[in-house]
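The other protein chains are all here in position, but one chain of the complex has been omitted.
Entry: subunit A
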Amino acid sequence: MTAVRTPPPNRLPARKPAAGATGRSGAQAAVSPMLSRLAAERATGVLMRERGTLFLSDGQVVHAESPASPGLDVLLTAGGALRPEGWWEAVTQAGPGQRVGRFLIDSGRVPRGALELCHLGALYDAAFFTLGPTSAPGRFRYGVAHWLGPIHPVPVDAVERETLRRRELLHRIWPEPATDTQPLIRTGRPVDVDVPRRRRTVLDHVDGARTASDISAVIGRPAFHTLVDLRRLAAAGIVTTSARQEPEPEPEPEPEPGAATAAAWPREAPGDPDIALLRRLRDALEAL
């Protein structure tokens, strides 16, 4: 008898999960091999990537910053936890010694627990954007420390796990990432009275020009929290990306060689409401 080897069947043409989604495999691919290596060698310094920076001390993450997320100063001063003058005094006096965090606590300006909570929120928030998918290589400079000083260091793998989990959370809420980055507009659909208060604050700042990051900076809230609310508002059909920016969906992945026509969906016809509706339907079905 002859064994017949058949080639494995072609994979069904499926759109790759949107950028930022981890898919259902549950595979915990490292978000940055370079970061894992730096953690293993207990490095101290700053990792600079396309969308932000991560400060390491002895292999642990002590701080993160991203242009997409509000800084600790914004978070603390927007809600009145600290006056802007108090922040600048601390930076001036303790910045050169790289112990601004310590100074804020010791001088009684911010209670320790509050600072830890706020800073951890800011750290994971900025790390989410910093560790976002990118094709640009990261750079690491050894020996650099942030002027804030350590507040509540966290292990690299905790930050990586959380970043992946957050991508998946956004994807589960609404698989269309456009509201994460583009100017936002209200669709005109009537808003239920029971839109939760915190989400309504986000909605109130949607004005046709602001992006998620802009809104976060104005209300002094971690940007990821705003992304979550915006995805929920997009899923409810209340918020969409500004019309002028359309069509700019996430870039279609390059068709894999050998894969059947990946371009089963037409490139968007500008302004065609049917295509937009079909895309929303497809995304919603894929998210099930």
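Everything below uses one rule, namely that a residue touches a chain if its C-beta (ideal position, glycine included) is under 8 Å from a C-beta of that chain, and two chains touch if they have at least 3 such contacts; residues count from 1.
As a convention for this text, contacts and distances are computed from a predicted model.
Chemist: Looking at UniProt, which of "Glutamate-1-semialdehyde 2,1-aminomutase", "Roadblock/LAMTOR2 domain-containing protein", "Cytochrome O ubiquinol oxidase subunit III" or "Extracellular solute-binding protein" names the chain we cannot see?
Modeler: According to UniProt, the chain not displayed is called "Roadblock/LAMTOR2 domain-containing protein".
Chemist: Check each of A:Arg37, A:Arg139 or A:Arg165 against the chain that is not shown and name the one that touches it.
Modeler: Here the residue in touch with the unshown chain is A:Arg165.
Chemist: Consider the whole complex, including the chain that is not shown, and state which of A:Leu75, A:Leu131 or A:Val206 touches that chain.
Modeler: Considering all chains, including the one not shown, the answer is A:Leu75.
Chemist: Contact with the hidden chain only, please: which subunit A residues?
Modeler: Here the touching residues of subunit A are 75-76, 78-81, 105, 111-114, 116-118, 120-121, 124, 152, 161-162, 165-166, 169, 194, 196-199, 219-222, 224-225, 228.
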